[in-house]
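One protein chain omitted, others in place.
After this line comes chain A, so read on.
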Amino acid sequence: MGSGRWSTDVYTAAEHYRAATGQSAFAYSDSGARTAHPDLDPRGVFMRECRDSDEHPESTPIVVMFDVTGSMRHVPRVLQARLPQLLGLLTRQGKVTDPQIMFGAIGDATCDRVPLQVGQFESDNRMDEDLSKIVLEGGGGGGRRESYELAMYFLARHVITDSMVERQRKGFLFLIGDEMPYEQVDPREVGTVIGDDLRQAIPTREILAELRRKFEVFFILPTAASYGGDRQILRTWRDLLGQNVLELDDLDDVCETIARQVTTDSVPKTPQLSLTTRRL
């Protein structure tokens, strides 16, 4: 039989807990939060903006959204530990002008409490704070699908970037996950999660086409996740995104993998688009 090795003093315990709060990488999630942090809640958001400034005159929007459901296992936590290095890596390598990064998380709108979380575009370590506010779902839907299409909808309709408005340059979007999107954007889910009054469903392929006018879209499939290497999932994403589907063996390389795809030089200019998206 073992024994009590650890002090059971009521005062030091309370102090320990107070000191420990906030130390966890996913402090908000680990504190038991079951709703999106107000800073990351997409509901009622008109636009997430990626703006040029005197300091950053040629901003490049980079969005990283990862699946936080249970099938991803330890992946979100590793990503959380690794992703803060992304900005430094991009800046050092200098292939992209004035990177501004936005983090977000994808769950399952059919059964999760927090199906979509989106931070802000930041060009300093405030983006790390967004990461720490992400709620890890741990659950997820059956049928090997998560609500990626809902995230695509938000990014297509609720993100505005000076990069596009001023220079007709696309930003970069990295979806990290291990499951497939649902086949269409569900108006009911859009209403609940984002607050838009969408009259009819949008096929996922269509919302993706809309999104790709603003972003170069990549899908990263970590092989460490449950469905890593799953042929059907891989085929589905290949069918949607072609060669922009990347398999990632070593999670520690996530920033390098993203950085390799991001270069302002190689981004083709796209025709002028109407960016007058309004909430309906």
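Convention: a residue touches a chain if its C-beta (ideal position, glycine included) is under 8 Å from a C-beta of that chain, and two chains touch if they have at least 3 such contacts; residues count from 1.
The definition used in the following text is that contacts and distances are computed from a predicted model.
Going by its UniProt record, the hidden chain of the complex is named "Adenylosuccinate synthetase" among "2Fe-2S iron-sulfur cluster-binding protein", "CRISPR-associated protein, Csy3 family", "Adenylosuccinate synthetase" or "sulfate adenylyltransferase". Remark: the omitted chain is touched by one listed residue; of A:110, A:168, A:184 or A:226 this is A:226.
Note on the undisplayed chain: of the listed residues A:8, A:200 or A:243, the one touching it is A:8. In the full complex, chain A touches the hidden chain at residues 1-14, 16-21, 23-26, 29-32, 70-71, 73-74, 77, 138-139, 224, 226.
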